[in-house]
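Quick one: the structure is below, and I'll ask about it shortly.
A single protein chain has been omitted from the complex, and every remaining protein chain is retained in its original position.
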């Protein structure tokens, strides 16, 4: 709870700093503040509490994920220094928006009441609409914003309808109450329908097939930093929330009562297979790196959805996977930000010869791509490993084999980028060594590898 | 002192090399590889003295993965092969100038590190990790320092990477499945687990895919020739000299003992595949225009025989194939180095553009000839010992296997001598060919010495590997 | 003591080889030649000592050095067996070896790589000795392949000429085919008796109850295939005539006297195996007879002096196998020895002729050399008489023995053998007349330089001629020292002593007459009517067929070599591409799908939302259906 308040306060401070002409200080202070919040959040870890008659329910799950979100936000804020150099007047707004977005995210994973959940998701989404369209004069950005807005609000409409049906079935928005009554024998069909509607809404947010179409376009159109945010923070938040929704409302067992469980599992399996395959295959022919990563994000969503098959056991796995994925993503995007600083597009050609001009960044990008591809010693590999392990344990060997085939395909496009960096001649001068970008890149990749070497650190948090 | 020391030395070596800068890199790399060699020899002594040099620490508790290295005779033999070849390979590269040498040599050492790990790992997942790690450096070595048209090279290398990765991912799936059964990745637990025939079949197949691509066994060999041709010779040596052996070794260490029923059931099929590889490889090698490609196909033929030997599931078969692995490791490195030596002088790998070298450089000719003869398994070379043992074991299964596999001594002689004739003999080529330098000579001499010594006295190696092979056989025949 | 002797015996040639390889060039030609010769000479002396010992004690010496290859059910050690047979072989291998080394010092003196030549010769002797004294089949195999290697090196000694290299390669590969047979034979024997050691094997077989005879015969057959390769029998004989590409001393040493007799040695060594495989013995006899006849017919019309000798060698070897086929091992051995003497002499003589004519080998451009080089003439004449089986020369006795044995077992083969030997007499004297009589047919310039070769060449000739004359004494009909000497080797009673009855004498007479007839025809054809063989283009009819060696090479080329190469091309150009296309194909498919998929992503919000709703409806309706 304190975390949430602190974050909101921090957001307001950012706005104040602008008024007080402390523009220079905004980013460092925000970072420090966020680190403070992280500490605060850490203190809350392990306490099972609920605030405001259970509007907010703090649990291990919520705190663990919140800290991941905070870390990601720190990186994103750090990156925004260079990103917004050209229009300093807006910097406070953008930082503030990011912080508020974080508040929404935290609210989403720690909701104890569907109202809170709805508010959280809306805070996040609206912030994202703004960020997506934030490059006012760039038609691409406008289009991205518009698309995201239209589909997003459509999706939130669906979610709202779902909430409504659940309310109708349960007569309450409170998670714990729903949790109890979910098991009662005679439930109106609205409940599962409502759940499904909410799930679909969330699937849209995580960009799972067939609700994924917005992702590539929006990712491509939005400013690079926003794309980074979407593909790391937003995606992680969404999947975490989806997981919590299903876990906390005792959905699975209630489905079991009305023997719909199998149906649900079939749906999940189909969607996750579809997401993986579509994501990976579509990524093969992309030339725009952001777009490519969008599709790779879709496929990763497919992987993460596998956890929904073993909700009871796989919270830790999900946390690990999201952490691995997001950290790799941050590292990759920080390099992209550097390379495409003053490019009008993010095509692969911009990366030619990066291995010669900036070996360090090239190495970081390579590492992050390898991690996403699931090559050992990077945490991405262990994430996949644990995920597969879980899933096979639950008896979905076929699903795992599809996943394996998909990770083979994925290597195809990840390596396109690596080859471009190492075996092509540099086609441009790359000057300047912006400290924050380098720092972010290195730190995030180091974290990623550290996770790889000591997976238990994260994996056992939620035990 | 235990086996992990070698790994540490090599890893540190890799970093030290990278930070020692382009000037010193090669020297430093050589130094560390020699250190690793020394270390492995010391370990060998300790092992023979009956000291326990294995390591086992828990690493990840859920799922239970442990950092377990098992220094037994078989593992040590392969480690020795790696540790002995790495310095030779590094030393043999002294004649060339590489841009960004520090990265190059660091990668070599890192690869050696990963391969040693693969040979030692006693935990399924650890093994898999090393197995995959070994792939990264060779990918970059071939991609960045390779030769030939860049676009084709990219295609070849990426194909190689994805292809091998594809195979090994199925192996990973098999491992996870086994983990569900055994509750641990430790090799002894995996040995213990009881699987139904059907399960064994699928697991065997998953492993086979990984190994058949890596070794390679036909028809999974299509990456080989191109990559061998495109990669820098050092990379080719690493690939053919050591990396192939990873696959063959894994067959012995993992595939056969874990899925013995399937192994027994389908033995003949896989032996047949191996022998088909022998014949096919030899015949394709006949008409190759590119020297490195020819050698690639010849090694395809040889590993086919080795694989056939290991699938016989007899002590002779396993022992023969291990000896053949080591022998082939040395001889193939030597041959590729010879190709490199020619390339340094003639700037070509086209056999058609060579010839008449013998008149100009007798020393090189004799060394090359000895290697050629070793590769066609002339008695008194180590290769003969291995090949004889393997063929004998095959003849015990079915005399026809021995006869068909034996065609290698005819076809092998045919294409190798044909190659030798067109490369070395004939009228003096207009281009001048300086005889081998001291460095080159040393590398050759070492390899030849090893081959001849063990050709007459293979006992040390036999004694080293036999016990562990026997234990493996016990596991295979437990039910 | 014995061990040291054996080691000295083996290692001195090896030492000579090493010295010549590493220091030969700096030592200078004569020295390196001398070293080579001395090295072999030492081995010869040692062999004499051993021979002395064996004859006195009468039992063989077994020397075991160390374990070599361990295979679960058979242990193979690196060891030597010095018994009557091996020592006998050693004697003429090292003896003739040293003579030929001596000869080579002068013969090869103009060659820049003389030290290499001697190195290879020494290496050959080393491997030959290993082959002979190995105590088990695998050690024999070391030598077996080793001599093959040396013959490869020496045939291709003038390596600038690719034809010579082809010949060398051909020799090596054809030998390899035989070697595969030998290997398989070893495998079978190893798995049957779980030993490859001669002594143990002999006892094992002797003691074996209910032997699997068919399998054993198969083994014997495989071993014989090996012998065919080495000893140039049908179908693997074609390499030997080509092998004449090498310097003449090589032809004398390797391709006449020693290496090619390895097959006979091996069969004799394993007589206890072959005795049991009677049907294989028949095969051996038949093949031997046919080979001797075929080779002889080809020899009739060859014009290259060395080719004639080569085919005569093949045919003589055939005769030896004929004897082996009848289990008359000692007879074969006897002929091996005498043949070694006179054939070596003939080759060296031809060598001296070629040397005198500066490399001219075509007999059509020779003639009348009698006066120019008398010693060569006389020595060669003696040897020719010996090989033609003229009484009281060594060849007479050995060949007669073989024919007798043949007569006793099978008349047809006897006839074949006799015809072959008549032909031998004919072409040998055809050679003599064409080379040494009448007028010189070469160029003026050659005529000008005609001269007798130096003493280093003539001395070996003379010695060999003497041996060719009196070699027969070691096994006189009736009272054969050789048979007694070799008796311990053989299980059954050493070749039934032909008590010299009427038949024997008649047969002898027939043989002698046959020989003389051959000589007579030659005399009439090439001395009286002094016609010279046609030049290549206008040879016709049967003689064309013979002159082109029955087109066997062409047939082999068409049946084996070409198809393999075609296959190789096919694999390289098609199968490989198809396979790799199959792999790339998967990737191609994926990226093709991607390409189509990109079209789906039209960028229209309407479509996106439509799919969204579609998905939603699908899921919801699925839930309802499931209810």
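Think of it as A, B and C in the order they're written, each chain with its own count starting at 1.
The definition used in the following text is that a residue touches a chain if its C-beta (ideal position, glycine included) is under 8 Å from a C-beta of that chain, and two chains touch if they have at least 3 such contacts.
Just so it is clear, contacts and distances are computed from a predicted model.
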{"item": "Among \"NADH-quinone oxidoreductase subunit K\", \"ABC transporter substrate-binding protein\", \"Sarcosine oxidase subunit alpha\" or \"Urea transport system permease protein\", UniProt-listed name of the chain not shown", "value": "\"NADH-quinone oxidoreductase subunit K\""}
{"item": "Which displayed chains the hidden chain touches across the whole complex", "value": "A, C"}
{"item": "Sole contact to the chain not displayed, among A:5, A:22 or A:146", "value": "A:146"}
{"item": "Hidden-chain contact residue, picked from the options A:51, A:167 or A:454", "value": "A:167"}
{"item": "Residue among C:283, C:381, C:613 or C:626 touching the omitted chain", "value": "C:613"}
{"item": "Touch criterion as defined above, residue of A:129, A:211, A:303 or A:338 at the omitted chain", "value": "A:129"}
{"item": "Full-complex contact with the absent chain, from C:403, C:590, C:605 or C:619", "value": "C:605"}
{"item": "Options A:17, A:61, A:84 or A:118, residue touching the unrepresented chain", "value": "A:118"}
{"item": "Contact footprint on chain C, counting only the chain that is left out", "value": "598, 601-606, 609-610, 613"}
{"item": "Sites on chain A contacted by the missing partner chain, in the whole complex", "value": "115, 118-119, 122, 125-126, 129-130, 133, 136-137, 139-140, 142-147, 149-150, 153-154, 156-157, 160-161, 163-165, 167-168, 171-173, 190, 216-218, 220-221, 286, 291"}
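The rule is short, and it goes like this: only the chains that are shown with their structure count from here on.
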{"item": "Chain whose Cα centroid lies at the greatest distance from that of chain C", "value": "A"}
{"item": "Centre-of-Cα separation between chain B and chain A, whole angstrom", "value": "43"}
{"item": "Inter-chain centre distance, chain B versus chain C - centres from mean C-alpha coordinates, in Å", "value": "37"}
{"item": "Interchain centroid distance [CA atoms averaged], chain A/chain C, Å", "value": "79"}
{"item": "Residues within chain B bordering two or more other chains", "value": "162"}
{"item": "Of all residues in chain A, the ones touching two or more other chains", "value": "412"}
{"item": "Contact footprint of chain C on chain B as seen in their complex", "value": "159, 162-163, 219, 221-223, 225-226, 280, 283-288, 314-316, 319, 356, 358-359, 362, 366, 373, 378-380, 385, 388-389, 391-393, 395-396, 399, 402-403, 406-407, 409-411, 413-414, 417-418, 421, 425-428, 456-459, 462, 466"}
{"item": "Touching residues (chain side chain B, partner chain A) in the complex", "value": "60-63, 125, 128-129, 132-133, 135-136, 140, 143-144, 150, 153-154, 158, 161-162, 165-166, 169-170, 172-173, 176-177, 179-180"}
{"item": "Complex contacts: residues of chain A adjacent to chain C", "value": "146-147, 150-151, 154-155, 158, 189, 192-193, 196-197, 200, 204, 210-211, 213-214, 216-217, 258, 260, 262-263, 266-267, 278, 281-285, 409, 412"}
